[in-house]
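A single protein chain has been removed from this complex, and every other one stays in its place.
On to chain A.
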Amino acid sequence: MTTTIAINNVGKTLNKKKVIKDLSLDVNAGEVLGLLGPNGAGKTTLIRMIVGLIEITEGQISVCGHDVEKEHQDALENIGAIVENPEMYPFFTGQQNLDYFRRMHKGVSKEKVAELVDFVSLSDRINDKVKDYSLGMKQRLGIAQALMNDPKVLILDEPTNGLDPAGMRELRRYIRMLAKEKNVTVIVSSHLLSEIELMCDRIAVIKQGELIAVENVKEETKERYHFKLSDPEKAKTLLQTHFDIKSQLTDDYLVMDLPKTIPDVSGIVKLFVENDIAIYSVEPKEHSLEDRFMHLTAG
């Protein structure tokens, strides 16, 4: 796997305040990385540094092997982005906006623009003024604009803002396709895990300018169960000895994560029943990633 974005010990000081602290992260080709963090955590600041809108105070970022500060043009040739809101010229139509950006790139054909319009399903409204667009339509126009130069790296800041569930599904499908078929590296930022969880391979959690965790989505969506039992202490030992599962006692519940090696929870229930432990309730707790996120960002 090749690394397309390399962020090395990056720091940013704004108005004497450190908004990004010693952040390092590598993103690979064909990977979708989610930047997750509460509002004001520094996601947009990090994105602004990647696209060269703001100066990098410390450290270095390179995109496709080009330093974003020293070889700005070469790096940007590989990037398509929406930073913050998809702000377009409101007095232009969607088509005029895209033509405008087409003129800023070398060798983008009119056919390519028409293709993109079709791709983001804006064909019906493309000749309307952008000021009459909904936020979702602006978002889609923004994506069309970002894909104009066939970028190897696509950066979308809060792309799910203003999208309805159907639009969200469409975006997800689209991002997965870009990553898989065109080997594009995608960075999406969001403050809501649920919105990007399904489209990302990895999620980087940022809090107060620091990278506090990088979670692998596929592995981390373990199923967690809460058991209410007559003898939780005994059950805990049984789980350890029979399945090599570590569990904790919290309040009255025995909490355990179901490993991938065990297909479902029925085997465990059977074990408890065979050992005369009364089962009052078994509660599956999904979104363990979300729990972790809340835990990581709380306080």
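Here, a residue touches a chain if its C-beta (ideal position, glycine included) is under 8 Å from a C-beta of that chain, and two chains touch if they have at least 3 such contacts; residues count from 1.
Here is the rule we go by: contacts and distances are computed from a predicted model.
*Asks:* The chain dropped from view, which UniProt name applies: "ABC-2 type transport system permease protein", "Bifunctional protein PyrR", "Carbohydrate ABC transporter membrane protein 2 (CUT1 family)" or "Oxidoreductase"?
*Replies:* So, among "ABC-2 type transport system permease protein", "Bifunctional protein PyrR", "Carbohydrate ABC transporter membrane protein 2 (CUT1 family)" or "Oxidoreductase", the name matching the hidden chain's UniProt entry is "ABC-2 type transport system permease protein".
*Asks:* Tell me which residue among A:L35, A:I79, A:L239 or A:L258 touches the hidden chain in the full complex.
*Replies:* Residue touching the absent chain, from the options given: A:I79.
*Asks:* Would you write out the residues of chain A that touch the absent chain, in ascending order?
*Replies:* Residues of chain A in contact with the hidden chain: 14, 48, 51-55, 72-73, 76-77, 79, 81, 83-85, 87-92, 96, 100-101, 103-106, 145, 149.
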